[in-house]
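Only one protein chain is missing; all other protein chains are in place.
Now for chain A:
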Amino acid sequence: MTPTETVTETELRDLLAGDAATAGSGGVTLAGVDRRVRRLRRRRAGAGAVLAAGLAAAVTVAATPRTVTIAPPGDGGPAAVAAVPTVGSYLTGERVFLSEAIETGGRVLTFTYTGISESVNVRVECRDPSYALVWLNGRLVTQGVCGIQSDDVDHAVSWTDESGGHLRGTNDVAVALVPVQRVAAGLEAGAPVPALGEREAERVIGESGEYRTGGRLTIRDAWPLVAAPTPISCDQDIVIRNPNGQEILSSACGDPTVVRSPGWPESWRWLEPGSGG
């Protein structure tokens, strides 16, 4: 540091200290902070409600009656195609297979876990505004913004394997956090962030360089929610599409029946058929 810079820095320090000393405010009170907390909670609850509505819509889609096509009468075909139980959605359980603190960003952190369920839910929470990338057994499976973003919402990345693959046993999971600005560079604030490919992810992580941050990676068990709409448990809850394109909707049944999936925890007994949901 040259003498000239020292002078500059000293004057700059004096200037800042002098300006900051001209208190022009009543100060920050706990009551004021608490009011702000309530406002943030309301906003987050609002955002949560939107998310819940989206989730409900997704479940509704998963649970909508299946469409079957009936053959025209007289050609010897079956009156209706027997329904096969379909995987509609997944529920996350309470068993935690892995819970690891993330303390470094800009680097791929790899962990191994042993699971007993066919599916898992992977959740990443971040202390700082970040962009999280998750690999499962070497494949980039999910990514997204994580931590409190400019919308004041504390985002988490949550992903459930719905591939129907078998994740019992030992699996490798990897996670990387990068500053969200690295991924959203050049985008308007609030604009959707395009998903990164494997190579782009590698590049962004490399460019970020390692830095200290905070977060948590949690892996829980997840189980398929198997819906068997018709004719197994309800022979009227069905959409029939005639060959002429006309659809006949029968909705005499109530809620879709949920059939217990092998391996579900005992605590989920209430979901068994006939339990009344």
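Please note the rule applied: a contact is a pair of C-beta atoms (placed from the backbone, for glycine too) under 8 Å apart; a residue touches a chain by one contact, two chains touch by 3 or more; residues count from 1.
Basically, contacts and distances are computed from a predicted model.
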Chain left out of the displayed complex - its UniProt protein name, from "Phenylalanine--tRNA ligase alpha subunit", "Formate dehydrogenase subunit gamma", "Putative nitrate ABC transporter, ATP-binding protein" or "SigE family RNA polymerase sigma factor": "SigE family RNA polymerase sigma factor"
Identified contact with the non-displayed chain, of A:N121, A:T142, A:T160 or A:T213: A:T213
For chain A, residues in touch with the removed chain: 4-5, 7-9, 11-13, 15-21, 23-28, 30, 32-37, 39-41, 105, 127-129, 148, 150, 152, 154, 179, 189, 209-214
